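With one protein chain withheld, the remaining protein chains of the complex are depicted in position.
Chain lettering (A, B and C) follows the sequence in which the chains are written, and residue indices restart at 1 in each chain.
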């Protein structure tokens, strides 16, 4: 950490600051600039409150030298992490398509869609049992029953399942779920992250609507600090001033995350855009710029879907998308960091 | 709801849409514009998926006429809600100052600060026992022990306490807490909101960093739908591109929320700015533009505070702030909606 | 336009509003909802101030039915516009790569780079003569002399040139420029747009950092209203809360703009990301999701470039990018609107 002091700082205050920093186990390199004095702090500054130092009268600014995430940091772990879900692998060159309905609605619906997306090339099945909905008056998912229907669809098709947990109290119900999804609104539900760190199941961690890439990695760090390193990151659109699309899909996050971390990164073009006709172009774009996979909403009857029908593809549209994605995969960009 | 169709829509598709809308219990008023045909839907459209209709080929756009929140809507409840916490009232002309440390650290610390902020005029005591921290390596609060210390400080000073719940599993521990705070990161933790709707305790609901005023009211609606109408809304800064301050305090939200809802609205200038020297000017601004209260961080030793010391005021600084706020209260702007 | 009134509006105010609307040449369809009365306005509402109507006491809300842009609207002009620059065409299936240095620095530099990017497959040469710089102390471009050097490079290589105009006073100097670029910061310089509408030269119109797609089309509309329909739109990143990349490249804008307008749309991954190593993945992503072209910064000596060296590719890196872009072009997504 670098502390930039005003020119000719009050000597007593400077001594106080120096003593306090040393009491935190840090050593100090001092160097004089034209209009400021710079202190370089050597030692573990991860827990130091840089805002507090910045608030001091003699201090102009404070800059962090080291990223605050360790386990998730590619700088310390240069090799790609490959997450295994049964025989399926994601990351380190392995690309997977996850597909299925927004919500599980009935045994027929989920099994029919599971068969269709498997035939099209999807290797994992998604489906919501517990649904986070902005309105208390909207359909909230089939809950425990929905999880059972997903497991049935898995038995029929062999596809491992991905589904979202909304609250810690549901964790026991998720024992047989292959990949536990943490939704965008829960990205900073730290109690939930901490507990998921004690499971062994792979976690699909979605980026929050207003969260930076660094914050996404800090949330991954929560899970990893507990011992679970099977994390798949997911870009699903951020909130900006633009209202033509539901969110703004940040595809430059893909190569940037590949630089920052060794964890695999997938993209959710369905929730990012909210518009079925934008899903295919964004899926292709995500694939060529280096994403390790896609998660796509597919429904056999979008007009009657109980939620998010407008962004769902029909199975026929997903067939076409999967074909086109496969065609561009050989041209996928490799990160050069 | 208004559905805007393209000129000369396909007749069969139009009939399908009309039949489907009628099957949802709606009646339809049709009117012809220059370049479009407009359907006015009459009936309860709260559950209708407007994005789904928008995705149809014959549809140009869909517009909502009615806000999706009901219980929180001033249109249906024109009188101000006054929330009572013991003998203390907030809203409808009653203005309160809530103050205390970011984190409870020790019996001496919380009691000393409680005495000081009470003497300065605060009527509720805040303090964090469970702390949401971006880094898993940072201090996470004293948890259950912190709650006990808060209750002790309440016994000593008589100040009702406000503290944050981070997870449903903590709810039993909050039985004696006077006001349960839902933090910005939990504003859309719908399971938590739903359960809080079944308690009788007042809820302090903070606006999420990237949430619109309408979404804030939808989250209040979750709590109200369960039967708990004692909700205090809190503006605490939103995330924007500006990095000079930690967040951007949206003070126009105060009169705007007073137009949209009957619930009281307070402001947290400490978290919004992240900078101690900005707290007083923003507190004064919030008070005169109509806020029903303030929640302010105060610490007797900010340099050694275990978290967020940089935005905390000393008790002396809070004395000055409280005096200046009281001086402007007679000039507080009344909303004219 | 749709005007939503409160239930049981004051009769006199309603009559005043109705009379005023009729005096603007509009006819009114009235329909009654459950909690509101809805007025549908028929006629030309492009000039009507919807905010003014919204401010009336009896009005709950006002919604626009018709987009405010006409000439740029695909709804009225379904065929793709193809812009011709000499023998080179952009749009309607024609894809072009524009490349060159951020700034023109010397005859050797611009000619050398022009030869290299032409050899790699670029069909237009970009280069800045007038440079908008955030700091008054930074290099501001070679100005008129820079334009001459560009024309020399054109003579040598045959590549048409693209360069930015910063102010109306420079317009005479741009007589021989093939494509006049309007930078992001000038997207709403309405005087400039109006004058460019009177030229015949193709205009490359960049999206502003905080401008919506609709505002981009309104700016195109300014140029088109003057008679110049040769406009190429350019997505170059928008400003969001994320700081890991300089801007956030909004690639979903590509298919969305193709839905909204018939004008060609290209992408500038160099300015959007600000990081050389992100340029190739974003260029590939832009190409497959349907962009009509790319504009890329290339410099033979980025380490000594007078501006924006960090986002420039070397000619060798551009060779590789151009090869990879060509490889994915056959798989480019066609818009299905």
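Just so we're on the same page, a contact is a pair of C-beta atoms (placed from the backbone, for glycine too) under 8 Å apart; a residue touches a chain by one contact, two chains touch by 3 or more.
Worth saying up front: this structure is predicted, and the values here are computed from it rather than measured.
*Asks:* Using the whole complex, pick out the displayed chains that touch the missing one.
*Replies:* The chain that is not shown is in contact with A, B, C.
*Asks:* Please pick, from C:15, C:176 or C:191, the residue that touches the omitted chain in the full complex.
*Replies:* The one listed residue touching the chain not shown is C:191.
*Asks:* Pick from C:55, C:144 or C:329: which residue touches the chain that isn't shown?
*Replies:* Of the listed residues, the one touching the omitted chain is C:55.
*Asks:* Determine which one of B:104, B:254 or B:322 touches the chain that has been left out.
*Replies:* Residue touching the chain left out of view: B:254.
*Asks:* Which parts of chain B face the unshown chain closely enough to count as touching?
*Replies:* The missing chain touches chain B at positions 210, 212-214, 238, 240-245, 248-256, 259-260, 272-273, 275, 277-278, 280-282, 284-290, 324, 327-328, 331, 333, 335-337.
*Asks:* List every residue of chain A that touches the chain not included in the displayed model.
*Replies:* The missing chain touches chain A at positions 2, 4, 6, 29, 31-36, 38, 40, 42-44, 60-61, 63, 65-66, 75, 239-241, 243.
*Asks:* At which residues does chain C meet the chain that is not included here?
*Replies:* Touching the missing chain: residues 20, 46-47, 49, 51-55, 68, 132-140, 166-169, 185-186, 188-194, 208-210, 215, 218, 221-222, 225, 239, 246, 274-277, 302-303, 305, 307-311.
Going forward, only the chains that are shown with their structure count from here on.
*Asks:* Chain contact graph: line, ring, star, complete or other?
*Replies:* Per interface graph, the chains form a complete graph.
*Asks:* Using C-alpha centres only, name the chain that sits farthest from chain B.
*Replies:* C
*Asks:* State, to the nearest whole Å, the distance from the C-alpha centre of chain A to the C-alpha centre of chain B.
*Replies:* 26
*Asks:* Nearest whole angstrom, what separates the Cα centre of chain B from the Cα centre of chain C?
*Replies:* A distance of 38 Å separates the two centres.
*Asks:* Find every residue in chain A that makes contact with two or more other chains and list them.
*Replies:* Residues 210, 275, 277 of chain A touch two or more partner chains.
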